[in-house]
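Written out below as structure tokens is the structure these notes cover.
The complex appears here minus one protein chain, its other protein chains still in place.
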Amino acid sequence: MLKVFICGGSGYTGGELLRILAGHRYTEVVGVTSEKSAGKHVNELFPAFFIYKDLKFESLDIEKIKNKADIYFLALPHGKSQEIVFKLLQNNKKIIDLSADFRLKDASQYEAWYKTQHLFPEIIKEAVYGIPELYKEQIKSARLVANPGCYPTSIILPLYPFLKEDIIDPETIVADSKSGASGAGRKVEISLSYCEVNEDFRAYNVAKHRHTPEIEQELSRVAGKPLKIDFITHLLPLNRGILSTIYAKLKKTIKTEEAIEILKRFYENEPFIKILQEGKFPNIKDVKGTNYCFIGAQVNQRTSRLILISTIDNLVKGASGQAVQNMNIIAGFDETEGLQSIALFP
Amino acid sequence: MLKVFICGGSGYTGGELLRILAGHRYTEVVGVTSEKSAGKHVNELFPAFFIYKDLKFESLDIEKIKNKADIYFLALPHGKSQEIVFKLLQNNKKIIDLSADFRLKDASQYEAWYKTQHLFPEIIKEAVYGIPELYKEQIKSARLVANPGCYPTSIILPLYPFLKEDIIDPETIVADSKSGASGAGRKVEISLSYCEVNEDFRAYNVAKHRHTPEIEQELSRVAGKPLKIDFITHLLPLNRGILSTIYAKLKKTIKTEEAIEILKRFYENEPFIKILQEGKFPNIKDVKGTNYCFIGAQVNQRTSRLILISTIDNLVKGASGQAVQNMNIIAGFDETEGLQSIALFP
Amino acid sequence: MLKVFICGGSGYTGGELLRILAGHRYTEVVGVTSEKSAGKHVNELFPAFFIYKDLKFESLDIEKIKNKADIYFLALPHGKSQEIVFKLLQNNKKIIDLSADFRLKDASQYEAWYKTQHLFPEIIKEAVYGIPELYKEQIKSARLVANPGCYPTSIILPLYPFLKEDIIDPETIVADSKSGASGAGRKVEISLSYCEVNEDFRAYNVAKHRHTPEIEQELSRVAGKPLKIDFITHLLPLNRGILSTIYAKLKKTIKTEEAIEILKRFYENEPFIKILQEGKFPNIKDVKGTNYCFIGAQVNQRTSRLILISTIDNLVKGASGQAVQNMNIIAGFDETEGLQSIALFP
Partner (left out) sequence: MLKVFICGGSGYTGGELLRILAGHRYTEVVGVTSEKSAGKHVNELFPAFFIYKDLKFESLDIEKIKNKADIYFLALPHGKSQEIVFKLLQNNKKIIDLSADFRLKDASQYEAWYKTQHLFPEIIKEAVYGIPELYKEQIKSARLVANPGCYPTSIILPLYPFLKEDIIDPETIVADSKSGASGAGRKVEISLSYCEVNEDFRAYNVAKHRHTPEIEQELSRVAGKPLKIDFITHLLPLNRGILSTIYAKLKKTIKTEEAIEILKRFYENEPFIKILQEGKFPNIKDVKGTNYCFIGAQVNQRTSRLILISTIDNLVKGASGQAVQNMNIIAGFDETEGLQSIALFP
């Protein structure tokens, strides 16, 4: 049994790690931290997770926890992971960091978008950006995985093959994303109260969402040159799920079926990527609670644009599921262990 | 591997059987019928269930299917199961019938409430009413299980111990139940359209819901004399889940903690019944997608009434999950096989 | 133009007063208070109410406001109205208090349920309990109206005629109520966050909701003797609306049509009470945003119980609409002024 420790277990992504790991056959959760809920049983905060009878939240004390486990998931607020990562690496532990602290290769970008100083820029170098479909080999031997943001996962996966094959114009990308309310975290804010999200829909962080540099970093890398995108995020009145609608001008004339073929070929061995057939487009319901990413494609011949539509569950493939997928790869387990469940319908 | 066949697989309960059995290690779904969708692949109707790649819906032809499997789930409309049950029993097959056709021991009650003639009253006798927590021994050797209705499951489970111990007055029971929209089935009706259920809440079938006689049958049996209840059903603007609030006058003065103790004692060995501690009451979210029934109790000393609140997922413990639990008991599998998953949060 | 002042205008009931008064032809809102938002324009908090261009929230300073208006609405937290009422009465102003501070005739009941001392028990005597359908004459000349709670309005209105005519047994009343999330007020609480109310349903304050004594006071009065009821409240995943399902044993055998006739006769001149015909029951959608109370009735002959189902919008007939109705009566306006709008569909 692999010993697993969760730093920051009382939020939605921490809770989702607990839920997923409850169904994982080869891991044991040996500890979980929460500053606010230290001393409480896990099932006081999460009555649905009654199977964790004897697990209590504890305060994060690096000296106490640093020898308890083989692998550490950090589901901490941005900025809080930096030092924990540093100390766990010193202690030779494996880490999957769900925060943004080690995602951006350029520390100045991190500081510009997150308004936080980066204390360990040298560690950034060794961090692997944790989209397993793109970096599986590096993840196998990584000590530190920077688990991607939810929106970036939904945008990078569909666009990657088309930039790689130089089919779209990198200057023309628009990503219009919509996320369920759990994406904001387990926050107490009037704008996230039931009455003010229900029957509403709105854009937020217009043209300044922090996931922008992360998306541009990965897309620029595959495009072979710096690119900038328009990326607008919206809040959906539902709990889980992201749908991204992505637009880009074609550099060559291709048909819809060719676009689909490019996606299928690129992801043919990937268990969590489902490319839909021509005329079908993904919806959020079919991926909710799962680690799958569904992708549909359409060429608009009238405008010479490629339209890509992708869906993921923001808390699973967009966070904790992808984290477990990364752990499976590091530990040498089957990549799908603990992640095979399919969506409830309806 | 146990060979399983599903008659009526295109509705919500049929789909839910497919979903649950996809995670069951010792069964194989060898066939599934649908009159409307005969010829289509399962994943055309249920894109989320893409793992059933090669399974197609077929028309229900008893001669063709009667030797295909070891056990048959019937998720057919009321009235349609009667003859299929008769023929499968002749062929010595095990059957779990999710319709109401064999639930009522008194065929005249069936005919009065369902406005349908019962052609095989003699078969009713051998049918076991499939609440495993009450009839486990009989289910083990049953050829035919009449799988209970969703509302009855949520009402009988909490009340049973109190009637057994003669603590409440059987003449005073009021059950006020609320169900998510999937309880109505995968029907095309304007009153079930999104716009007309969303942001609404309403009672329906007031004082004439067909689940009434089934509840009264089981409660009368344990009370040792005929009783009648008031049972009102309401439609919640959510997909899955039932919450029943149940009221009854106490015959003896007991405290809330004693009421909870009675429940805990009665269900102590039952893996799917969770009795909440004093002051806690169940919500729908914590059981959604699971086979659990959560029960909370409160004595109102001011009025000498016992208040019981229970929640289940109408499609799981209220239908297909309970059916799989019954199958596990019949087949000698662990009772929880395929049913261990806990609820998504949030 | 009647000058109107709102104390406590930044919550949902305060906002609803602003919304309703925006469409009232004979009033002018001359001021509105909010401690947290003092200094802000009304439309900063309520962008939909852009018509209040020049109105700013101010801090509640009784000396500054006591001469500004003819009538004062108090939408303050329980306990906070007491002193304001005292001072405004000294200043000979008319007051409609939306809090519970002056609803209970017995100050010891207030103190027992609200855990707050009552400093002005002598003022309670002159307060009129503001259900206009029951106390219209007293309201006409009242200086202080204690505007009823939302749940009590939905329960007292349907039961009143049957207790008055001695048709039901007062010892057997069960009121099972369900409310939308705005009933909790504009509060910042994790249990009221979108993700934790959406797709959920739960009971709360089981057997100890503070509206209980208010309901019992009014029902006892009409029954002519003290009665106690079971009253359980539940949280619906929708914004606005209450549906109460009410059960009571009949003392005489009556038919459903007679029950409906009793309601129709009692409320025949009341513009806001709609009694539905036999076989029809009210839903929340049809009263949302309106000041109407819809009532349906059913006699269950099998159990000799009367079942009453009522719906109101908790913020309108359950709070601010009823308050404006009371103001109209006091001021001698048409009772329906500003309150004629019908519900959106869908």
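Lettered A, B and C in written order, each chain numbered from 1.
Here is the rule we use: a contact is a pair of C-beta atoms (placed from the backbone, for glycine too) under 8 Å apart; a residue touches a chain by one contact, two chains touch by 3 or more.
Model, not experiment: these values are computed from the prediction.
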{"item": "Sole residue of B:198, B:220 or B:340 that reaches the chain not shown, by the stated touch rule", "value": "B:198"}
{"item": "Hidden-chain contact residue, picked from the options A:236, A:295, A:315 or A:329", "value": "A:236"}
{"item": "Residues from subunit C at the interface with the omitted partner, ascending", "value": "12, 15-16, 19, 22-23, 46-51, 182, 199, 239-240, 274, 280, 285-290, 340-346"}
{"item": "Absent-chain interface as seen on subunit B, which is shown", "value": "12, 181-182, 186-190, 192-199, 237-239"}
{"item": "On subunit A, residues whose C-beta touches the chain left out of the figure", "value": "172, 174, 176, 178, 195-196, 198-204, 206-207, 228-230, 232, 234, 236-239, 241, 243, 245, 247, 281-285, 288, 296, 298, 300, 302-303, 305, 307, 309, 346"}
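Just so we're on the same page, only the chains that are shown with their structure count from here on.
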{"item": "Most distant chain from subunit C by Cα centroid", "value": "A"}
{"item": "Centre distance in Å when subunit B and subunit C are each reduced to the mean of their C-alpha atoms", "value": "39"}
{"item": "Euclidean distance of C-alpha centroids - subunit A vs subunit B, Å", "value": "37"}
{"item": "CA centroid of subunit A to CA centroid of subunit C, Å", "value": "46"}
{"item": "Per-residue overlap in subunit C, given as positions that touch at least 2 other chains", "value": "195-196, 198-199, 237-239"}
